[in-house]
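In this view, the complex is presented without one of its protein chains, the others remaining in place.
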Amino acid sequence: MSAGELATPFRQRAGGAMKDAFLQEALTIATTKFIGLRREAFEGFPEGEALRDQARAIKEATLQQLDRHLETLIGNVERLGGHVHYAATPAEARSIIVDIARRTGAKMAVKSKSMATEEIHLNEALKEAGITPVETDLGEYIIQLAHERPSHIIAPAIHKTKGQVAELFSRELKRPAEADPEALTRIARGELREKFLQAELGITGANFAVADTGTVVLVTNEGNGRMVTSLPRVHVAVIGVEKVVPSLTDLMVFLAILAKSATGQKLSVYTSLIQGPRRAGEFEGPEEFHLVLLDGGRIAQIGGPLREALSCLRCGACLNVCPVYRQIGGHAYGYTYPGPIGILLTAMLEGAPAVKDLAHASTLCGACVDACPVRIDIPRMLIDLRREVDEKRIAPWTERVAFKLLARLLQHPPLYRFAARAGRVLQRPFASDGRISRLPLFFGEWTRTRDLPLVAPRTFQERWASDKDLRT
Amino acid sequence: MTTKAEFLGRIREQMQRTPGRFAASSAKRPEHPAAEAETIRRELAERWPETLDAFRREFESVGGVFHKVASVDAVPAVVSRIAREHEARELVAWHSAALGADLGPALAARGLDVHQMPDAEPIGVAERERLRAIAARADLGLTGVDLAIAETGTLVLVSGAGRPRSTSLLPPCHIAVFDRTALVESLRQVGVVLEAWHGDGAAPAAGAVINFITGPSRTADIELTLALGVHGPKEVHAIFVEQGIGG
Partner (left out) sequence: MTGRRASLMVTCLGDLFFPEVGISIVRLLRKLGVAVDVPADQTCCGLPLFNSGYHSEAAAVARRTVTLFGDSQHVVVPSGSCAWMVKHEYPGLLAEAGLEREAEKLAARTYEFSQFLVGVLGVTEFTSAVPGRVTYHDSCHLLRGLHESQSPRTLLGKLRGAELVPLPGADECCGFGGSFAVRLPEVSSQILAKKVANVEATGADCLVACDAGCLMQMGGGLTRKKSRVRALHLAELLDGDR
């Protein structure tokens, strides 16, 4: 039963997610496991805290010289025979990539997991242009077959049980599939191996782009990232401008903390440093390398209130610890990026009105900052977003009036005291057993599941004012 | 279409708007990477047994299988034992110049079907496709190792002539042969070495990719249950040659 006509679409999606028993179990297991793995990894890693500070400082320093570092990166990529493209908007990025795909005559593109390509909705554009995109990361492959979007930044299919995956494989691949992760993995390996070997085009994102050397860095576990960047003739990497780091020395600082934050591993299985197309002497590797630099709202935040969010390493640690994400999962957020950082990224990419409800999808508990490898102060920026939503009058007028009234009350003690006396009177019909278990209208949002204490017969200040034995 | 000038111009415009509120500094780069890398090498030469022990621990903890032999002549026996365990025969290998030793004959003598990768760029698409098919069919892939990182149990392989990427990627079993000269202790030291390679072009090979390999391919995408050998190898073996590989 959704709660009332005033419920927002987000609240309805959240409610639906909490009634999905499979999802609830999957979320509890996955997030609890990730939290434990991350904790263990950092417990055995005393240098970790200093490295996190260092990583944050590097990101900030890079932003302060971003144009210079990008110039260096571009120069190096071109020197190595690669091509650089500039996409101001998702539409432009799609158009650039589809153009490249058309020119290569590709019928099929194999993709390694890339949130940037999810963000720009690349797959639909490729399909429309007659090119079949094939997701090769197991989790992405699963959701592609299911026609869904990722529900977690690093484990896209975490909302699915093995039974659901088996059923999906049986249906879509027209072959029997056992509900066993290893058996399902073997099926995916077999299905995708052929695609890797046949595809003319490989599309990836990148975790980092090293300016000094023109290197793009892929951090993966399955091997599909290596396949996609070694076997097809053309490689396209799409990255947000904030992915650039100045040098290889800087890169090592991030590598030391990224996998630990995401999955508790010291390093992911494959970290690939790719410097342009294949070189003389190599018979494997792409002949063409294209780097697409994506703005999509990031550049405006260099000088904007969400600047700190540009440091995000896309590790997903904040999702795993967020009390809200843990209850509702990724799809309920309704946008490409879920969880705490997802709310900020959505504001960055879609504007403040898009997050008028999501900005409040947080208890401001701060668990995300604790877990973030680069210590992004997400709660602070959520409060700033709430402020923007209020000041731009995007919040409903009823809410704004209520808060202005509250503000008035809190600045005028006589009004405050009057409100207390009024509360005492108004609560009488609802009071029983020393508490309130039922309230009408909006206040019922609390009492549906929780009791409320009564406004005290005498407030503390009233007692202090009148009880002499209290004062001495 | 947005031009480079427009793109960077927009960035510069935004950069003017804020000087940045937080502590900011890039990592301190080595001033003389080649010299520092040499120092690291010298110091490690003295404590390689401890480094090897640490490497073995980490490598095994990520699911790698470690072997130690006295000399490079003992390597083929280990490889053929692994092949027998897999009931496998087809092996694809880096070129002997890249491996540092010519193991082909000894491996063939033990009944393995050895395909050594060429170290000159083959002419023509047909030849490239033939080589790719071999790698895709092979049961075992034999490579050398450029760096073995003790901190994380990682094998670092640089691509290039005679050392294609697919050897350590397509076959379900990857066997890597190394000696004490590859050992490094930490990611920080790796950073110095990478800077040195980049700075004076003294990398082990001139290919476009440097792959860090930490154990067999894995995923936990289904119910966070671990499954190995998703797309890359299901098994990774590291054979340490105590007396050193090459001459």
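For reference, chains read A and B in written order, and residue numbers begin at 1 within each chain.
One rule holds in what follows: a contact is a pair of C-beta atoms (placed from the backbone, for glycine too) under 8 Å apart; a residue touches a chain by one contact, two chains touch by 3 or more.
Values in this document were obtained by computation on a predicted structure and should not be read as measured data.
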Visible chains that the absent chain touches, using the contact criterion stated earlier: A
Candidate in contact with the missing chain, chosen from A:91, A:280, A:406 or A:426: A:406
Touching residue (missing chain; options A:129, A:369 or A:431): A:369
Touch list for chain A against the chain that is not drawn: 3, 11, 14-15, 18, 323-324, 327-328, 360-367, 369-370, 383-391, 395, 403-404, 406-407, 409-411, 413, 416, 420, 423, 435, 437, 442-443, 445-446, 448-456, 458-461, 463-465, 470
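Convention: only the chains that are shown with their structure count from here on.
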Chain B - residues contacting chain A, complex: 1-4, 6-8, 10-20, 22-30, 58, 62, 118-122, 127-128, 131-132, 136, 151-154, 159-162, 164-166, 169, 187-188, 190-192, 194-195, 198, 205-227, 229-233
Complex interface listing, chain A residues touching chain B: 26, 29-30, 33-34, 53-54, 56-58, 60-64, 66-67, 70-71, 74, 80, 84-88, 92, 95-96, 136-139, 142, 155-158, 160-162, 165, 181-182, 184-186, 188-189, 192-193, 196-197, 212-213, 221-224, 226-227, 229-231, 241, 246-253, 255-256, 263, 265-285, 293, 295, 299-304, 307-308
